[in-house]
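Shown here is a partial selection of chains from the complex, left in place.
As written, the chains take the letters A and B, and residue 1 is the first residue of each chain.
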Amino acid sequence: MKVGIADTTFARVDMARAAISAIKKEVSVEIVRYTVPGIKDLPVAAKKLLEEKGCDIVMALGMPGAAEKDRVCAHEASSGLISAQLMTNKHIIEVFVHEDEASDERTLAWLAERRTAEHALNVVRLLYYPEKLTRMAGTGQRQGYEDAGPIDAGLGGHLGH
Amino acid sequence: MKVGIADTTFARVDMARAAISAIKKEVSVEIVRYTVPGIKDLPVAAKKLLEEKGCDIVMALGMPGAAEKDRVCAHEASSGLISAQLMTNKHIIEVFVHEDEASDERTLAWLAERRTAEHALNVVRLLYYPEKLTRMAGTGQRQGYEDAGPIDAGLGGHLGH
């Protein structure tokens, strides 16, 4: 198995380091890293990792800015990442941390590292332990901030909507 | 016939359980389940179920959050699900329940289960009874909350628009 890590020089945190460290704690697997300028360069970088470097899965790491233009960039990048997956039949786990998701830089850095680390676990599960993901299905997992948790319809189900 | 169920750990309700239960009540069919982290992972998961697991149809189950960012995610996921269908010539029935579609968590859970169960019937109809769908055409069917019902242009049609 081989894991690709695509990251950017635009990001303000070395998310790839967090990803690599989290993966290596879990499994012994070859990792290929590919750094590009910005998030819009990630789709083809991820596809090249999958098709030219023989990766089985890729993490695409980025930190979009807070402006409206940046949100559009992130949307374009995300759409491209989905297209790249459909063209290869392989997963690309997108880890985007938006600058406006934290109130200060320290929290933003913390969030970027933690979300990356938690998604690294998802990568390991998709590759080696898919049944673990199924056991966690519908339980409101979040990456970064705390989980939302499961909800249920209560005893006797929905009474009179 | 084989039905694929793609669901997420992000969702707060075990929608796949509701789907499987509803399908099994109707027909005896093989079901393959595949759980991924979030809704943006669903398009490739569905495509893999169709192409690698031999499924004839897939249900893609997810619960997007209520924030603007989540709406964009849902849009990206939906677009990817449509692309996956066009690439395979097979149906992927999307069942998304948005967190802001219900006023409280219990109703949200109820809605997720009911919409999933009602769409499971659509899956069965598409596979085995397409003529039933044609009989229901234009009748304002809804999944989850109550049907909108059919309307018509009245006696004598439109008088003086």
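Just so we're on the same page, contacts are C-beta pairs under 8 Å (C-beta built on N, C-alpha and C of every residue); 3 or more make two chains touch, one makes a residue touch a chain.
Because the structure is a prediction, the values reported are computed rather than measured.
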{"item": "Copy count of the single sequence across the entire complex, 2 present", "value": "5"}
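We take it that only the chains that are shown with their structure count from here on.
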{"item": "Chain B to chain A touching residues, read off their complex", "value": "7-17, 33-37, 40-41, 43-45, 47-48, 51-52, 69, 72-73, 76-77, 79-80, 83-84, 87, 105-110, 113-114, 145"}
{"item": "Chain A to chain B touching residues, read off their complex", "value": "71, 75, 78-79, 81-83, 85-86, 89-94, 98, 119, 122, 126, 130, 133-134, 136-143, 148-154, 157-158, 161"}
